[in-house]
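Yeah, one chain of the complex is gone here, protein chain that is, but the others are all in their spots.
In this document, chain identifiers A, B and C correspond to the written order of the chains, with residue numbering beginning at 1 in each.
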Amino acid sequence: MAPIRLGMVGGGNDAFIGAVHRIAARMDDRFELVAGALSSTPEKAAASAKALGLARSYGCFEEMAEAEAAREDGIEAVAIVTPNHVHYPASKPFLEKGIHVICDKPLTATMEDAAAMEKVVADSDALFILTHNYTGYPMIRQARAMVEAGDLGHVRIVQVEYAQDWLTPPVETQGVKQAEWRTDPERSGAGGAVGDIGTHAYILANFVSGLKAESLAADLQSFGAGRTLDDNAHMMLRFAGGARGMLWCSQVVPGNENALKLRVYGDKGGLEWAQEDPNYLWFTPLGEPKRLITRAGAGSADALGAITRTPSGHPEGYLEGFANIYTEAADAIRAVQGGTSREKAMGLLPGIAEGMAGMAFINASVTSSAQDAAWVTL
Amino acid sequence: MAPIRLGMVGGGNDAFIGAVHRIAARMDDRFELVAGALSSTPEKAAASAKALGLARSYGCFEEMAEAEAAREDGIEAVAIVTPNHVHYPASKPFLEKGIHVICDKPLTATMEDAAAMEKVVADSDALFILTHNYTGYPMIRQARAMVEAGDLGHVRIVQVEYAQDWLTPPVETQGVKQAEWRTDPERSGAGGAVGDIGTHAYILANFVSGLKAESLAADLQSFGAGRTLDDNAHMMLRFAGGARGMLWCSQVVPGNENALKLRVYGDKGGLEWAQEDPNYLWFTPLGEPKRLITRAGAGSADALGAITRTPSGHPEGYLEGFANIYTEAADAIRAVQGGTSREKAMGLLPGIAEGMAGMAFINASVTSSAQDAAWVTL
Amino acid sequence: MAPIRLGMVGGGNDAFIGAVHRIAARMDDRFELVAGALSSTPEKAAASAKALGLARSYGCFEEMAEAEAAREDGIEAVAIVTPNHVHYPASKPFLEKGIHVICDKPLTATMEDAAAMEKVVADSDALFILTHNYTGYPMIRQARAMVEAGDLGHVRIVQVEYAQDWLTPPVETQGVKQAEWRTDPERSGAGGAVGDIGTHAYILANFVSGLKAESLAADLQSFGAGRTLDDNAHMMLRFAGGARGMLWCSQVVPGNENALKLRVYGDKGGLEWAQEDPNYLWFTPLGEPKRLITRAGAGSADALGAITRTPSGHPEGYLEGFANIYTEAADAIRAVQGGTSREKAMGLLPGIAEGMAGMAFINASVTSSAQDAAWVTL
Partner (left out) sequence: MAPIRLGMVGGGNDAFIGAVHRIAARMDDRFELVAGALSSTPEKAAASAKALGLARSYGCFEEMAEAEAAREDGIEAVAIVTPNHVHYPASKPFLEKGIHVICDKPLTATMEDAAAMEKVVADSDALFILTHNYTGYPMIRQARAMVEAGDLGHVRIVQVEYAQDWLTPPVETQGVKQAEWRTDPERSGAGGAVGDIGTHAYILANFVSGLKAESLAADLQSFGAGRTLDDNAHMMLRFAGGARGMLWCSQVVPGNENALKLRVYGDKGGLEWAQEDPNYLWFTPLGEPKRLITRAGAGSADALGAITRTPSGHPEGYLEGFANIYTEAADAIRAVQGGTSREKAMGLLPGIAEGMAGMAFINASVTSSAQDAAWVTL
C-alpha cells in the first residue's frame, strides 16, 4: 500500500514532539512527510524544512491548507504539533478542506476553541485523531481487553498518576523553551500539569477501565516560584456505576522522569501498568499468585500482534506506542477513503470525543480547585 | 540488664497481633512475659496462658492490674492487644497503678474513649506507648532523619497509600474472626480501613515528613456487600507550611497484601519507601541519579545501628521493625525508672499524641466523607 | 512445652553470628540460653556472659561439656559459633556426652577434622545440626516442594550465585576481625569465599533441585592484595541425571551485599529466588505468564505455615529463616528425647551429610582450580 502523504504544522528544529511524530509516522512506512509549515517564523520554517529534506515548505498553515488541497498530489493528512493555543486555528483549514488531522493533545487551550473544534470536526468528512499516544501501548490494549472480558469482575477502584520532575526548578525562567509555553496560560490554557499530563492520565484511566468519570474534586497547586498554572494536582474521581478513583499529576517531584502509572481493581482481580516499563502488565487475580504478562509473551492476546513489531523480551518503547496511533490512523484513513464510516474507521483511536473529555477534565479541575475542591460534574 | 516483666491483655490463641507482640518483646531479650488476661473468656484465657507457659493467668484485666500492682515481682509493663473498643478500659487500670502500657493502635474505638484515655495518661506517671510499628523500621528512621537534615529541601508533596486485598470478598460473613471485629462499628469504631490501616499511613506520613496535616477532604466507600464501615478511602491532605498530600487506603484491591508505601518530595529531592521491601529506601536528589540506600548499607546512618541486628543484605522484616518499638520501650521504661522525664524517655516512640492524632484523622475522614468531601480541620 | 536448655561456644561480644544464633534460638521461645564458653579468653568469656545475663559461664568448652553433662539441669543442646577450625574440637566433647550440637557451617577447616567429626557424630546418640540457615527460608522450602512435585518437569539447569562486596578492599589488614579469620587458611581452611559462602550456595542448589552434584570444574581467584585464599570462584557443575549448573561466589563485587540467588529450570518450568528479597519466589511455567508466589500468600503451600509467623505482605527476613532451623531443631530434639530415630527427627534439617558434602565441595573446588579447572568428582 502506498504511504499516505503527510504534512506537518509546527515541529521545527527545537521541538521535541515534532520529531516524535515524524518517527512515529515513519516507523511502519505508512506515511511520507512531504509538506510542512514547521514554524510560525517563515525563515525558521524554511530552514527546518530544508534540514528534513521536505518537498514543500509553507510560511503559514492557511497557505499550506489552501495550496495542498489544490494539488493532485497534495497531502492526505496533516499532523498538528504546535503549542495548544494553535491546535484549533491550525486544524480548522485542513478539516474544512477534507484533509485528515492528527493533532497533539490537549485539544485546545480554551473551552471556546474546543467547542469550535468540535463543530468543525462535525462539519467535516475528514478524520480527527488526537494523539493520546499512551493508549497505543500494546499492554494498555491488553489491559483494556481484559477489563472488557470481565477478568477483573466489577471494577471498583481506579488509581492513576503521572509524575515528572522537570519543572521542579523554575526552568521557564532559565531559557527552557518547552517550559516557557507550558507554563504560560496564553499558550497552554487554564491547566498546567493538569492539561499537559493530567489529560493523558485521565484519558488512559477511562480508556482501560471502560468507565466514564462523572465528577471530580480537585486541589491544584503551583509550587514553582512565580508560576501561575498548576504544577501539581490532587484529585478524587467518581465514575459511573459506583467506581471511585484518585488522580495525581505533578511536574515537581524529583526522581520521576515520566512516571505514568495506572492501577485498576475489580472484585475479581486487578491490573497494574507503568509507562516507563511498558512491556509489562501485572494481573492480580484474587486468591492467586500475581502474574506478569509481557508484550508478545505468554498470556498476551493474539490480537496485539497487529500493534507489536518484535518478539517478547525485545522491548518496545515510547516511539513504538506512538507509532501504533499513526499506523492505526493510516488504516483509518485508507478505510474512509474506501468508503468506511468515520466512526467505524476510528476503532480505538482517540479523537474529538476524547479531546472534549480532556477539556472538560481540565476545566472541572480548575473550577473545583477554585471552589475549595467542591465536586464538579464532568 | 534484667528483662522487663511484661503482662498481656488479649492475644489469646486465635489472635494474629498478640503473637506478633510476643515475638517483638522477646526479640532482643528485653522483656519477659509473666502474666496475662489473654481472653475475655476465662477458660480460653487459661488455656492460652498454659499454651504459652505463662506464670500467671487472670480472668480479666481489672483483676490482673490489681493483683500485679500488689506483687513485689509484679509486671512493670502491659501490652494491650485487644480489639479497639477494649483499648481504653483495659489500659486505664494499669495506667492508674503506674504500670507502663504498650497499646495496639488505633487508640480507641470512640472519640469519647480517646479523650478519657488522654486524661488517664496525663494523670499517670507511667509511659503510654502506641504500637505504630511501622515507625520502627530502620529505613523509616533514616528517611525521617534525611528530611530533618534538609536532604529534600522544602517538603512540598506527600503521597501515602496502604493497600490490602483481604476484605475483597465479604469474609466477615465467612467465619474470619479478624474480619468480624474489624468490620463491626461497635468494636472497631467509626473507621473501617481508615482506622485499621489509614491511621498507620497517616501517622507514618507525619512521622517522616515532620509535617502536621491541618485538614483533609475524604471520600469513603464500602464496596463489600452489607459492609457499613469503609473498606476503601480516598483523601487529599493539606499540611502546615503549604505541603499537600494524598492518602489512599483500601482493603479491597486484589494483589495487594500489605502494601504500605510512602513518598515524600521536596524542592531538592525525594524519598520513596515500601513496607513490603523495607530494607530499601530510594533517595532521588534533584538532577542526580536515583540512589538506593539499604539498611545497614553504604549511605545509611550510623545511628541506625541501634535498631538493626544484621548486616546489610541480610534482610530484616516486619517483626524486627515491631521489635524496635518494644526495645525502645524497654529503654524508655528503664529510663523513667531511673528518673528520666517521660517526654525525654519517649524519644521517637509513638504515644498518646500520635493516638489522638490518629483519632482526629479517623473522625475527620468520616466527617468529611459525610459532608461530600468537604475540608475538615484536623 | 518447656524451652530447651541451650549452651553456646563462641559468640562473644564482637561476633556477628553468635548474636544471630541467640536471636534465632529465642524467636519462637523454644530455647533458653543458660550456659556459655563465649570466648577463648576466659575474661572475655566472663564479660560477654555477664552482658548476656547468662547463668553459667565457662572458661573453655571442655570444662563446659563436662560440667553441664554432670548437672541435672545441664544444657540439652549447644550452639557452636566459633571460627571453622574450632568446630570439630568444640563439638566433640558435647557429642560424646550426648548433648545435641547445633554447629555453624562449614563443617570444619580441614578434611581430617571433617572425617573425625563424621565419626564422632556416628558414634553419638545426639543430633548434629549444621546451620545452613538459607535452607530454612519458607520460599526455599516452597521451591523444593515444587521441584519434588514435578512442577518444573525434569530438571535440566541449575544456576546459583552468592555475591558480596565486603572483601573488595583488603579489610583483613585494616582491623576487621570478621575478615581476619576468614582470610586465614589456619582458621578458615582451604577455601576462602568457596568455604564461607560457596558452601551455602552449593548446599542450597542441591537442597532445592533434589539433585546431587557429581563433579565440578573450578577456577578460583584471589583478587585482594596479599590474599592467599580465594575471594572469587567460578565453577561448572554436573549433576546426577544429566542436569548441569554453574556456581559463582565472590566477596569482591561492589554493590552486592549478600546476594545469594538460585535459579532452577526444568523442561516444564523454572523457579527463581533471591535471598535479599526472600519473601518472593518466581515460578515460570513454560508457555504461561510468570507468577510471583509470596510467602504466606496465594499459591504458597499450606505446609509452610509451620515455618512462617506473619501473614503475607508482612515480610520475614534473615533472622526468621535462621530461627526456622532452630525451631525445627527444637522439635527434633524433643522428638529424639521421646524416642524418635535421629534420621526421622532430622526431617529437612541440614546435618552431618550436608557438612560432609560441603567439605567435599570445598576440597574439589580447590583441587580442580589447582589442576587448571579439571573436572573433579564430588
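The working rule: a contact is a pair of C-beta atoms (placed from the backbone, for glycine too) under 8 Å apart; a residue touches a chain by one contact, two chains touch by 3 or more.
Bear in mind that the values here come from a model prediction, so they are computed numbers and not experimental data.
Of C:Asp104, C:Glu118 or C:Asp165, it is C:Asp165 that touches the chain left out of the display.
By the touch definition given at the top, subunit A reaches the unshown chain through residues 1-3, 16, 19-20, 22-23, 26-29, 52-53, 164, 256-259, 275-279, 294, 297, 309-320.
One chain of the complex is left out; on subunit C, the residues touching it are 156-157, 159, 165, 168-169, 217, 219, 221, 223, 232, 234-236, 238, 244-246, 248, 250, 252-256, 263, 265-270, 272, 282, 284-287, 290, 372-373, 375.
With the whole complex as reference, residues 283, 287-294, 297-299 of subunit B touch the missing chain.
Heads up, the rule we're going with is that only the chains that are shown with their structure count from here on.
Note on chain placement: the centre of subunit B and the centre of subunit C lie 35 Å apart, centres being C-alpha means. Chain centres here are Cα averages; for subunit A and subunit B they lie 43 Å apart.
Taking the mean of the C-alpha atoms as each chain's centre, subunit A and subunit C sit 55 Å apart. Counting only residues that touch two or more partner chains, subunit C has 294, 297.
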